[in-house]
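Here the structure is laid out as structure tokens; the discussion comes afterwards.
With one protein chain withheld, the remaining protein chains of the complex are depicted in position.
Entry: chain A
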Amino acid sequence: MASHTQCLASLARLSLTAPARPTVARTIPKFLLPAAAAPLVRHAGAGGMRKRPAKKKKVYKSFRCFDLGPMEQFSLCDAMRYLRAFEVGRPPAVVKYEVAVKLRTNKSGPVIRNRIRLPFPVKTDTRIGVICPEDSPLMVEAQQLGAVAVGEESLFESIRQGNIPFNKLICHVDSQDALKKANLGKLLGPKGLMPSQKTKTLTTDLKATVQDLIGADEYRERSGVVRLAVGQLGFTPQMLSDNVKSLMSLLKSDIGNADDNHPKMLDEVVLSSTNGPGFSLNGLFPPADENLKPEQLQSVM
């Protein structure tokens, strides 16, 4: 607001001579020129803006967990009955059952991250790319294992051009340095494809890793929740139960392996489907309704 002295000066000048153009002092809104509009003297006790100290927001160290007392919990078959009603008429291969496992955990610290081979795989469209030295026996091995893209510099070049025909990428240790030099982190990182020791995609044994990846699903903890698709809509209650059980047993071992400084605990298991609501599970299998039998939940969707 440096202009108000200028403005007053020009006003003074204008008062001596005939105004060449209409004066504007009156049209300037009051709140833009408070000094010109109001007297410059300030009186004590006139109020004024007193700055209050900003309220400090409470920072929680752990993710919020709710009291599950009032939460209605369902057995697996009951939840399936509702979900099948919500998903009626949908193509069964497209619609998935999903499990969200809420953990009691701190916001900081390591997260749970693992790979699981479900007894009944949910998706079967794994396409693997392998980074290994060109023209080596490893390349032939990778091709025999069913990799859709194999190579080193040629593969990097095609990735740079946006040609990514795979949804899983593994790297042999021999090509590790070449991968580092290729600077592909920006392209592959956001897609979760960058090979690393952490995700067990940097390997010395291509065969074992490829077999591990095919039909295996990855899960990781995000915001204190582990989410994973555990079944297709066409699965029977028994198939879904097997998948959920194997996931839970692996998760429990993951939780047990968490280090003592960052303890984790299981809080809630929620089953939902692509278009359905989430059902908190109580860990039981048989339906609560005695008229319903698990066999009735196997019909074609």
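In the analysis below, a residue touches a chain if its C-beta (ideal position, glycine included) is under 8 Å from a C-beta of that chain, and two chains touch if they have at least 3 such contacts; residues count from 1.
Keep this in mind: contacts and distances are computed from a predicted model.
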| item | value |
| --- | --- |
| From "Cytochrome oxidase c subunit VIb-domain-containing protein", "Ribosome biogenesis protein WDR12 homolog", "CI-B8 domain-containing protein" or "6-phosphofructo-2-kinase domain-containing protein", the hidden chain's UniProt protein name | "CI-B8 domain-containing protein" |
| Hidden-chain contact residue, picked from the options A:89, A:162 or A:190 | A:89 |
| Of A:100, A:214, A:248 or A:266, the one touching the omitted chain in the full complex | A:100 |
| Contact footprint on chain A, counting only the chain that is left out | 3, 6-7, 10, 24, 27-29, 31-32, 66-68, 70-72, 81-82, 84-86, 88-92, 94, 100, 102, 223-225, 234, 270, 277-280, 292, 295-297, 299-301 |
